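Of the protein chains in this complex, one is absent; all others appear in place.
Order of writing sets the chain letters: A and B. Residues in each chain are counted from 1.
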Amino acid sequence: MTTMTDTNNPPVPERIAKHPNFWRNRKHAEHFRNHDEEFDAAKFGMWLFLTTEVLLFAGIFVAYAVFRMMYPDAWSNGSHYLDWRFGGANTVVLLISSWTAASAVRCAQMNNQKWLKINLIITILCAFIFLWVKLQFEYFVKLGDGKAPGTFFSYPNAHDAHEQLWWSLYYMGTGLHALHVVIGAGLLCWVLVRSIKYQAYGPGEYTMVENSALYWHIVDLIWIFLFPLLYLVH
Amino acid sequence: MSTLDAHASGGHHEEGSYLSGPPGMISRIWQWASTVDHKKIGVMYLVAVLTMFFLGGVAALAVRYELLDPVRTVVTQMEVDGVMTEVVSTTGQRLDPIAKIIGADDANQAYNRLFTLHGAVMVFMFIVPSIPASLGNFFLPIMIGAKDVAFPRLNLLSWYIYVVGSTFGVLSIIMGGVDTGWTFYTPYSTSTDADHIRVVFMVLAAFILGFSSILTGLNFVVTVHKLRAPGMGWFDMPLFIWGLYATSIIQVLATPVIGITLFLLIFERVMHIGIFDPAMGGDPVLYQHFFWFYSHPVVYVMILPGMGIISELLAVHSRKHIFGYRAIAFSSLGIAAVSFLVWGHHIFTAMGELAAILFSGLTFLVAIPTAIKVFNWIATLYKGSIAINTPMLYGLIFLFTFSIGGLTGLPLATLSTDLHLHDSYYVVAHFHYVMMGGTVMAFMGGIHHWWPKMFGKMYNEWGGMLGATIVFIGFNITFFTQFFLGTQGMPRRYANYVDEFQTLHVISTYGSWILLLGFLVHLVTLLHSLIAGEKAPANPWGGLTLEWETESPPIEHNFHHEPVCTHGPYDFDTVVPPHCDPKDYPLPSNPGSH
Partner (left out) sequence: MMMPVLASTEPGYFQKLIFGGDAASRAGAQSDALFMMIFWFSVFFFVLLMGLMVYFVFKYRRRPGVAATPSPSHNTLLEIFWTVVPSSSMLVFFVLGFQSYAEKMVVPDNSLELRVTAVKWAWDVKYPNGATSPEQQPLSIHVDPDTGVVTKGLDYPIFYVPEDTSVQLKMVSNDVIHSFWIPDFRTKMDVIPNRYTGYGFHTPTLTEDDIMADNETIQRDLWIFCAEYCGDEHSRMAATLRVVPMDVYQQKISDWGKPKSPEIEGEQLYNQMCKACHTIDGTASTGPTWSQATIDGVQFGYGYDAQLTDGTTVPRDDNYYRRSFLDPHAEVVVGYKPLMSDFNGLLDEDQVFALIAYIKTLSDRGRAESSEETENTEEPAPAGSES
């Protein structure tokens, strides 16, 4: 590898070098013929899984489109209630984190253990920032105003009878997305812990890093659709 | 048998059957519960889905029992204390005792809960996982020469998800059951029994089971892509694998949509978010679109693996090269693709005219690849060497009953006739002919075909054939009558009906008892085989696919050496089946005329 890798990687301690989880010690599972086959299978599986994730959200998008057609006023009012600056800030946060997630994969491939960890940490921090903005400045404030979903809706200044539907879809869509953010952050934490403890990822073994990063990209991608639909389109 | 020994002593260490395990009950159970072996997981699924089939079957029998007679008011003139008085009583509410047990108000409510229970159990817990998760799990890796599925731990996870999902379903049933119908149409499903958690549990069960289904499908797709034995191209795969492959694609692409639908439904019910509730501006028909966007493709999840089994059964037991291999393989994919475009045919009566016309046209498209398959199967029999045994009998029964089921789908796809037949017993008969007469018959055939391989024991052929015959007769008596009920005006999901339908209902109910008898014969035959069956040879039917090359039951890692695919799955004209005496399976004298 490059010289940079060496400067970033102090010598591997004995304890780790012998550990079965250390990336150099990883063996492929018995039913695969070789490591590459295992890697390809895992990545293919991940792509399929991501397809199912997109389809899951497709339901929300279809419902959004249908109600937009049925109740254009309520929908237009709805997006006016949202402050694009919070959504925009979160979009930036997610884009940064997507970039650091991709960098983490690159670092694993280059055996740059230090930056692998740093990139993962930044990504996870971004996830928390995203959730914090969402809860602190959006959910809590809106629920406080009575802009709650369905029967809980009690916002006194609503202009259209169907605004509670808009809020239902808003909470369902962003809530489900937030759930994915939590799951993605959990995955990345797991990867981080393993790379701190065993240096589990390196040029020969970065399936988990790559798959978690892919998952994170999808979380980002879904937001890229949710953001304009909810915040920008009036 | 000699080849088998040669294999075993080929310098390899001895390896036990997958069924052998450590001594001691606890360690045995733990070994199964924590196994990542696709074969053990397959067997666990087999036991589970058959249990669910039994549960659903019992509910079906209760449903049929209530329908023995309509509800009537009987007014009897009686002398009470010397005065003639009218005594009024009601007859025909046969489910009253059950209503008491499950806490329903009356027989009607008990009936509604029972058919919901029947439909939900049969669809979500039995038929969707049935063939793929049991026989598929067991044989897909072996038939493509792999040691396991691509993600064995994921496989175990999907089994446990199945268990958790079914537990919620069963819990909901134990708490009294739900009365929504298996389709959970809103706003009924969000308002019925408003203060009870049962409906949520049942919906949650279907939701969770969806994940199990997705994971199995995903696992299979990757396995087929990545783990085929050397030398096995796409068109050297057995057709059962093609069926499973097409199924898995549907499972992966359609199930997420029911996921989000049921997710929204749960929130609709507990929080009244209003998306499907007309009273709050929501759209109940949107729910139906969402539901059928999954549930139509899922009917092909049910049938495609069954069709795969039929291709195997007909070829092996008539020792004929399957006719039109590629046409069958591609029609599986074709069905999978078109299945995503036709969901609207379930809601012709609730949608706009233009959409209805479009969906009607698309629905007809899906019948064509199926017709091609049926023609190919019949042509396969031509000039074969047809053995009559239980698997073959089930193959033939499938052709008979599934054809009826499929052909009766045509008037449903036709816009104007569906306006009459929709939600009538005609639909009930149609889908039992395809699900029971298609999938279940193929499943029974597959179970008998692979039984010797799975458990290393032969079953009693007479027992099997007797069971199959009784099931066939009972099935037709039960459900053929229902076509007439439907065309004459009997709506489905009716606990009571007008008098003119009684005769047909009574016949149908008698048929269901015959069905029960048939399945009991099967149960006894198969249990007897497990306990006292003869030891099965490695290749009892002279099959050419890879599962017949290994021992019965297969060893822990399926094969001693990684198998190499040297011939097609159906080259009966040129290849002597492994482990078989050529005298029993002679080759034609002038092979290769094609």
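By definition in this document, a residue touches a chain if its C-beta (ideal position, glycine included) is under 8 Å from a C-beta of that chain, and two chains touch if they have at least 3 such contacts.
These figures come from a predicted structure and were not determined experimentally.
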| item | value |
| --- | --- |
| Chains in view touching the one left out | B |
| Which of B:321, B:430 or B:449 contacts the chain that the document leaves out | B:321 |
| Contacting the left-out chain in the complete assembly, out of B:179, B:268, B:312 or B:547 | B:179 |
| Option touching the unshown chain, where B:357, B:520 or B:564 are the choices | B:357 |
| Residues of chain B in contact with the chain not shown | 70-77, 91, 105-106, 108-109, 112, 179, 181, 185, 187-188, 191-195, 278-279, 281, 284-285, 318-327, 347, 349-350, 353, 356-357, 360-361, 364-365, 367-368, 371-372, 374-376, 378-379, 381-388, 396, 399-400, 403-404, 407-408, 410-411, 413-417, 419-420, 422-424, 483-484, 487-489, 491-500, 570, 572-573, 583-584, 586-594 |
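Assume only the chains that are shown with their structure count from here on.
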| item | value |
| --- | --- |
| Centroid spacing, where centroids are CA-atom means, of chain A and chain B in whole angstrom | 37 |
| Residues of chain A that touch chain B when the two form their complex | 29-32, 37, 40-42, 44-45, 48-49, 51-53, 55-60, 62-63, 66-67, 70-71, 149-152, 161-162, 164-165, 168-169, 171-172, 176 |
| Chain A contact footprint on chain B (complex, rising order) | 141, 146-152, 154, 214, 218-219, 221-222, 225-227, 252-253, 255-257, 259-261, 263-264, 267-268, 271-275, 280-283, 286, 290, 557 |
